[in-house]
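The complex is shown incomplete by one protein chain, all other protein chains being positioned as in the whole.
Moving on to chain A:
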């Protein structure tokens, strides 16, 4: 969809440089390099992707350490600071939404909760849902995609039709519908836990066809290859061929589509929380902050800008990194 068009000159230069490097290092470089190693060499040269990757890592660390960081700055996401709110307009006192040394990103209108702390805690929900729903999608998509591609026939027609159907539906509405009929209590989970769990399941369920389609296509083209035939002629069973021969060759496309799926899932989570079917207050999430910011977009624009920018940076970082990973792992890349 977003395949970059490499100008031949731009492509030749780094390739040549690498060959020179390989020639220079001599013996060690002659040893076969694994796919992961080749990909890493390519990724290292892609500055945009590397920046994206570093930002992603930082975000993960921030999300994991959110309680530590907020207590270091001495703020709590749920404490009210009504003294900082202008009683007349119920917006924060001071300029830029009440940004100060204590409140690095200002405070919320009305109750004055610290926005910095709430944005950090929001990152936890976004990343958790983004990652785990991608895992659900990858597991479903890989298993069903391989089955469809490998067995063909009616198995393939059935799975392919389901994938086409799921891809053509207005997904957001189906996700809203499914999330809103789910109970507020299940499997021993309550409150935020159950909302997060449901979102992971539902977003993952609607995401698997993207992976499934790619895996099916790859399996279809690979099952006729010589190495599969060789394994079969040696008497390998179908499951051996599926998991030992085919699956390792599918790892690259699966990784690529997983990294590209995470940002989409983060956006979906934010949209659900924005619409009020995601995590419920007082748990903070970026989408929910944006939805309460609608009422203050003219009187306290910072309140809307901060969670919006948080989503933008996160999703952009994942997208840049994902593009880079794709370029690095793309088997069609002529480098």
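Quick note on the criterion: contacts are C-beta pairs under 8 Å (C-beta built on N, C-alpha and C of every residue); 3 or more make two chains touch, one makes a residue touch a chain; residues count from 1.
Just so we're on the same page, contacts and distances are computed from a predicted model.
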Record lookup, UniProt, unshown chain, options "RsbT co-antagonist protein RsbR", "ABC transporter permease", "ATP-binding cassette domain-containing protein" or "4Fe-4S dicluster domain-containing protein" -> protein name "ABC transporter permease"
Which listed residue, A:54, A:68 or A:177, touches the chain dropped from view? A:177
Had the left-out chain been drawn, it would touch chain A at residues 1-5, 165, 167-174, 176-178, 180-183, 186, 263, 267, 270-271, 274-277, 287, 290-291, 293-294, 297-298, 301, 304-305, 308, 311-312, 315-316, 319-320, 323
